[in-house]
Structures are given as C-alpha cells and as structure tokens.
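Excerpt of the complex: some chains, original placement.
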Amino acid sequence: MASNTWQDKIHEIIYEADTPAGKLFDLALIASIILSVIAIMLDSIPSINAVHGTLLYKIEWAFTIAFTIEYILRIVCIKRPKSYIFSFLGIIDLLSILPTYLGLLITGQGHYLAIVRLLRVLRIFRILKLAQYLKEASILVTALHASKRKIFVFFCTVIVLVTILGSIMYIVESPTNPVFKSIPHSIYWAIVTITTVGYGDMAPITNLGRFIASIVMLLGYAIIAVPSGIVTSELTQAVKNQFTNTKSCPNCAHDSHEHDAIHCKVCGHKL
Amino acid sequence: MASNTWQDKIHEIIYEADTPAGKLFDLALIASIILSVIAIMLDSIPSINAVHGTLLYKIEWAFTIAFTIEYILRIVCIKRPKSYIFSFLGIIDLLSILPTYLGLLITGQGHYLAIVRLLRVLRIFRILKLAQYLKEASILVTALHASKRKIFVFFCTVIVLVTILGSIMYIVESPTNPVFKSIPHSIYWAIVTITTVGYGDMAPITNLGRFIASIVMLLGYAIIAVPSGIVTSELTQAVKNQFTNTKSCPNCAHDSHEHDAIHCKVCGHKL
C-alpha cells in the first residue's frame, strides 16, 4: 500500500516472514533466544556461576533489554495490541522479561526469585514458529490436530488402567515392600512401567507382584501400538489429501485421479 | 410412550445419555467416582490419614450411601434386573459398596478388610462409559476388536520366546549371578528386557549373559513393531470403513459399497 507508516514497516519486519528483512529478523530472534537460554543454563551450573556469575548477569541484562524493546515494538506497531498481549506467545514474552526487573525491586534475591527468573526459558517456544517455513510441519500439525480426540480417549483409558493397576499393586506389595507406601506412589510406579520407562527406583519384590508387573509390561507393550496407529493413519490421510484431486471424469464418472492428470486414467476422456 | 411410570423416567435418566437429564446424571456420576477415588488415594497416604482420617471416613460413608441409592435405583427401574446385576459393571457396582458395610459387621478392622475396601477403585471403569459420547472411541474399539486374534497370536509368541530366553539366561547367569535364582525369576527378567522397561533390579553380569541380553533387546526392538503394525493396519481399515456404507442401491437395496463406487456392485444400477 501507498501510505506506509513506520509502524507498518516494523510490523512487516516483526510479524511477517516473507520479506528478506522479516526472515533476517526471525533468524536473529531465534539466535538471541537460543543464546539467552544457553546463558540461563550455564548460570544454573554452580561451578560456572561462581567464576562467570558477573558476566552472565550482564548478558542477562543485555537480553532482557533487547527483548523489552522487541516487546514494546510488537505492541506499538500492531493495530489491535490486545490480540498480541493476551495471546499465548504474548504472555510468554512478558513473563520472560518481567523477572529481571523484579529482581531490582526485591533486593532480598531469595530462592523464589531465582526460580521465577527461569520463566525466561519459556521463550524457547518461539522456536516452533520457525516451523512456518516448512510445509512438513503443517502436515504434522494437521495430523495431530485430527487425532486429538482419539488421543484423548486413549489417555483416559491409560489413566483408568493405571489407577486400577496401581491400586492392585498397592494391595499386593505394600505389606512387604516399603517403596509402595501409598496408592499415588503405586500409580506412579504403574505409569513408569506401562510407558516402559522403568527407572528401577520402585520395583516389585514379591512373586505375585512380579507376576502382575509382567502383565502390566506386556499390556504396555500392546498399548503403545495404539497412539502409533492413530497418528500413522491420520498422517497417511493428511499426506494423501495433499495430492487429492476433486476432478471426476465426465465420461465414466471415475474420481481419485492424480493431481496432475488431464485425461481419465480409466476411459481416456478429457477431464 | 404415553404411560411413563416413574421407573421409566428414572430409567431414562440413569441408563440413557441422549436427554439433558441423562447427560447431567452421567457427568455427576463420573465426578462422584473421581472424587471418591481421590478420597481413597488420600486415605492411603499415612501422613494424610493420620490428620484427616475421620473426615475421609465420613466422605467414604457419604459416597457409599449415594452409590447404594444409585445401585438400588438401577435395579428397581430396569425391566430385567438380572441383566444389570450380573453384568460386568453391575458386579463392580456391588463390589464397590459392599466393603464399607462389611466394615461395620467385622469390628476387628484388620488389614484384609482395608484391602477389600480398595475394591471401590474398580468403579473408575465407569469413566470409560463416557466414551460413548465420542465416535472416535468406537473406531478405536472396532480396530482393537478386529485385531484381537492377531494380538493373541503375538502374545503367545512373546510368551514362548520369553520362556526360552529366560531359561537360557538362567543356565548362563545363575552360577555367578544370585539375582537369576530360578527360571520364573529369569523369565521375569526376559519380560522386563524384551518390553524395553529395563528396571535394572536384575541385570546380567557375565560376558555371555550380556551378549545374549543384547540379542534379546534387539529382538524386543523389532518385535515391538508387530503390535504397532497390527493396530495401524486395522485402524486404517476402520477409518476407511467409516466412509463406506452410506450409499444404498436404489434398485436392489444392497449397501456396503466402496467409497468411490458409482454403480451397484451387485445389480449394476446407478447409485
């Protein structure tokens, strides 16, 4: 459009990804997020914090100021700022810059503040926005979206199973095995086992308990096939729909032609 | 129908799900079951039981009386009560209320009674009845039902494999490794390994044992693909069948045509 204000130009850079400047901004943003998350990680290692603590504190401030500028620009250059401020990514953007400023006000520097500052890690969710550059991502999202109700049914079944199996194991193991000390602990064990994680911090020791555990494992073995089946069938469908052709032959009425077909593959009539 | 007795009205609320009252009853029932199961779980944690034991005992009685009223109404308002009393859910409903009353008669309050009272958790199975609201659940059930014979063959094979692999590991490990103390224990190890759970409470220590264990793991890696393949192929079939059966031949009334059929496959008439 003709009347491009500076807000429009910034909007194009920040929110859109189809101009060179927009792509560059996206890449710079992702790089900053990754670097800031690495800085947070290093700061959490006691030995590194002891030596480079001051440097990491300066880096934290540099990223916080940069992200604050970005946050303000995002609000300023959009027409309806509320649609951004109250969106999932908008709230995360705010949560990731607030704690550093809070640290100035509350001088105590307690443990809880240190924890709140970790909220900055949430910014890493923005990386997934990169996915818009790959059409493969949208197929995956479509397939998962289409299978979300089936996966919900699956999870309900798993939770019911795990509650009952955990209770049974509590009955069987608790008299002799101190690690099965309550039903919630036994349900935790059932989840660890049915998902085939198997930490080994909780394991049955009675013969009957081991027998039931074997059944739980074999059950988990069969159950893991269900989400796999759900996602595969939806994904196959999503891939097929990409190439779907709605053309129907005017002569023999055969449909399901390839997407680049000009003539009917059955009777040869022009489509 | 015209002559709606009070039994018919209660039947409609309790057994059917397509009226607003029926839906409300179902939701209230699921909520009560979840709350009662949470109460049972909390009661099993020693620290909570010590403080809130009396309150949880009262809650237990409240739910028991409510479920008893529901149980009596279910019997009263149905035409053939036996079809409910001896059904899977009917027996579970009875088992979940009986133990609390038994606790009054047997004053000893022994460990066995405490265990029997956990039968109330079984009621959580009723949650799966919610699945009737989602057509996705019926597709999953259809697919699993269709694949049940294949899964049975798969489990027989796994049990035969696990018996032989467990016996081999018993021969190899038992002279030097005390945890492989009998064949059933070694079979338990084989199940833990082939299902990729891997607690680590039993692990081979001899070189030959570790070599055999490696083969068992790689075998388990390939075997896990089989139930996945079974469920996926059945689920793909079940999803495809969803889109069949809608057309019925106007000439011969034959249904179950393929989704892309234009002419009836029996009489050749245009659909």
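In order of appearance the chains are A and B, and numbering begins at 1 in each one.
Throughout what follows, a residue touches a chain if its C-beta (ideal position, glycine included) is under 8 Å from a C-beta of that chain, and two chains touch if they have at least 3 such contacts.
Just so we're clear, the structure is a prediction, and the values are computed from it rather than from any experiment.
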Remark   = For the entire assembly in this structure file, with 2 copies shown, the number of copies is 4
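Keep this in mind: only the chains that are shown with their structure count from here on.
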Task = Would you mind pulling out the distance in Å between where the CA atoms of chain A average out and where those of chain B do?
result = 29
Ask   = Which bits of chain B are touching chain A when the two form their complex?
value = 37, 40-41, 44-46, 111, 115, 118, 121-122, 124-125, 127-128, 130-131, 134, 136-137, 139-140, 143-144, 151, 154-155, 158, 184-185, 187-188, 191-192, 195-201, 224, 227-232, 234-236, 239, 260, 262
Query = Which part of chain A faces chain B closely enough to touch in the complex?
reply = 149-150, 152-154, 156-157, 160, 163-164, 167, 170-171, 175, 181-184, 187, 193, 196-200, 203, 207, 210-211, 213-214, 217-218, 220-222, 224-226, 228-230, 232-233, 236-237, 252-256
